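Next up is a structure, given as structure tokens.
Omission of a single protein chain aside, the complex is shown with its protein chains in their original locations.
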Amino acid sequence: MTIIRFLKESFKTVLKGNKWYYSWLALLFVLILWGGSGYISQLMNGLGETNMKDPVSWAFYIGNFTFMVGVAAAAIMLVIPAYVYNWKPIKEVVIFGELLAISAVIMALLFVLVDIGNPIKMWHMIPFIGKLNLPNSLLAWDSIVLNLYFILNLTIVSYLLYTYFKKKEYNKKFLVPLMLLSIPMAVSIHTVTAFLYNGLAARPFWNSALLAPKFLASAFCSGPAVLLILFQILRKTTSFKIKDEALFKIAELMAYAMFINLFFFASEVFKEVYSNTEHLVHFKYLFIGIGDNKDIVLYAWTSVIFSFIAFLLFLIPKTRTNFITLNIGAVLIYIGVYIEKGIALLTPGFTPDVLGQIYVYRPSMVEIQTTVMIFSIGFLVFTLLTKVAVAIIFEDLNIEALEKKRKKV
Amino acid sequence: MSEIKDKTKKMEVSRRDFIKTGALVTTAAVVGGCGISKEEFLQQHFKELTQEDVKNIKKRLETEYEKEFGKKFSVSFKEPIPQTLFGYGLDISRCIGCRRCVYACVDENNLSIDPQIHWIQVLEMEKSKGVNFHHANLHYDREKVPDDDHFYLPVACQQCENPPCVKACPVEATWKEKDGIVVVDYNWCIGCRNCMAACPYGARHFNWKKPSYIDPKTKKKSELNEDTHYLGNRPRPQGIVDKCTFCVQRTREGKYPACVEICPVGARKFGNLLDPDSEISYILKNKRVLILKEELNTQPKFFYFYAT
Partner (left out) sequence: MMKNYNKYTVILVSLIGFIFFVTSLNSSSETKEQKKTEPIKKKQKKAIEHIQVPPPPFSEDIFPCSECHEDMEVNKEKRILEDAHADLIGEEIVLKHDEENRWCLDCHDAKNRDKLHLADGRLVDFKESYRLCGQCHGPKLRDWKKGVHGKRTGSWNGQKKYLLCANCHNPHSPKFKKLKPMPAPVKLRSK
């Protein structure tokens, strides 16, 4: 019966809040509705409402998907330093990491869903009921690991919050293996997603053995960037306590990750530029443009420059330990990786296409709307989950307190 | 206190709105899926269909198409001819780039006119640069062809022995048949387009919208070909991938593909690779052939050759 109580109380908590909370939710709803109207027109008229065409057959949606997988993976990988450095609020760090992971995976899955041309036949992907092409298709693997990862994190978080709610100690034998499992799972979702591109011999831009390591390195930048800002917000608005040192440590780790990411990037650029084979053409499209087609060049350089500035900000102890430069760095990294794992990963892979033809892709209004819708849904899910988690962990929402209150009345 | 209550109410309103929108979106999803029938929704994978299923699907599709296009269709399920492995030859020294094949293919295979789908893409390349896609022009627009400084390379599905698209498909909606043709079950495809990313030849095409057979410029309605094959040229739904099937509806009946029949210079050759006396076997034995992107180990059964 406690479980019903738990759900009921969680639901109640979600509905309560101050005016900032309500305005935030209202904003998200408005954005969901606005974005949803675009998505509905896509559902009605097909993916022709997007600017994807045969030469660029995956674009904005799948770019966002890739980025979100990175965020989801990194959110959990942050658990490792939390253990290694034995941070005080380890449980809290784990829980909020998990919540971020859950929201990011939901967004990732939604981005795949909206990219599917025939969503009504999605049941063909359900194992045993449909016909999953294993072990051949990387997309089949990706759908499996993402869904498992989602279920795993959902289980861990619900179990943790539920035991807190019951004011009981969690069962270590049950939880610790799951938590440990979530770490290789986090690595696997991003690796499999990288392999999805990596395995395509037809696309030389992605067919590089560095792709998966690069994915992990960049995810180790973007995921913590989100958490860095989140922890500060939580610290200000709730009784969540995390030492400055822990935040600076995260930033330091991000600097190392960013260094590896930039190093990988430089290695790829060297290999392509020096060997100067016909595969260079995709890098050319990305950083110089081909002919008059320079749409993406600005984004590409923004990404590289932002990433490099953030790297310096996080490397230099003085700027790393200053909250203004720290937050600027986090935002720069977020933007840098968002571009790198999104549009700057997808379109150069497809441009020029396999027959050397150039179609300049830029997202259509419907694609932007649908993306806004999914981001808003993701933020909404994350807000609501965080609201419940904060209440249970810091605001004494548990069965004992509730009983006490009732007795008082 | 009352303020909070008010807000709660407001919240509930927007929550109701949200649920309503959710329901709307779901309904739209079903309608957007072209309001497909229960039978179609639940149809099993092609390789698991019983004889009975095949009969029912054939009937269902034929009625559906007749209703939609106002003429009788036949949807064949004809299986591969035993001892047959199809191969294709294209004489680069002959092709003049006239694009007759492109449009014969459109007509034969009921390809969407709007948005435009061409299974054959004719590339114009500079003679001095050889077969190089980075100097290829798909959109050449000349008064007369062939141009003296250029040669022409039509590219369609290469019917690989080792097809990367088949490997990529997450739901086995595409596979290689016994006669070597790579086919798609349009009713099983979910439209994820992983196969398109995997294909090194740009041979796979997506129906971004429901295929329309009216020319957007001239408003002329094109006549559909009613002799269809389930895995070939039957009218396609929206949101799935299609591709060249060597005209499976023709070739399994012993006929040549439409592009072979139309080619004004006889540059296109087709036949059975297992038959040592076929035209294609003669080409492999006596001519110098090239396959596209052989370094990818896709092992195409589409051979370009220079007869002269």
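For reference, chains read A and B in written order, and residue numbers begin at 1 within each chain.
Definition applied: a contact is a pair of C-beta atoms (placed from the backbone, for glycine too) under 8 Å apart; a residue touches a chain by one contact, two chains touch by 3 or more.
Bear in mind the structure is a predicted one, so any value in this text is a computation, not a measurement.
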- Task: Give the residue, chosen from A:Asn51, A:Ser182 or A:Gln232, that touches the chain omitted from the document.
- Result: A:Asn51
- Among listed residues B:Glu40, B:Glu126 or B:Asp275, the absent chain is touched only by B:Asp275
- Query: Of the residues B:Lys38, B:Lys144 or B:Lys219, which one touches the chain left out of the display?
  - Reply: B:Lys144
- Task: Can you list, in ascending order, the chain B residues touching the missing chain?
- Result: 81-84, 89, 91, 96-100, 102-103, 116, 118, 121, 138-146, 251, 254-256, 260-261, 263-266, 269-272, 275, 277-279, 282-283, 286-287, 307-308
- Touching the hidden chain in the full complex, which residues of chain A are there? Just list them. 51, 53-55, 359-362, 364-365
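Simple rule for what comes next: only the chains that are shown with their structure count from here on.
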- Separation of the C-alpha centres, chain A versus chain B, in whole Å, is 35
- Message: For a test of understanding, state which residues of chain A touch chain B in their complex under the given definition.
- Response: 15-16, 19, 22, 25-26, 29, 32-33, 36, 39-40, 43-48, 50, 52-55, 57-58, 112, 115-122, 124-125, 130-133, 136-140, 143, 196-197, 200-203, 278, 281, 349-350, 352-357
- Using the touch rule from the top, collect the residues of chain B that touch chain A in their complex. 4, 7-8, 10-12, 14, 17-18, 21, 24-25, 28-33, 36, 41, 45, 115, 117, 121, 123, 132-136, 138, 155, 164, 166-173, 187-194, 196-202, 204-210, 237-241, 296-297
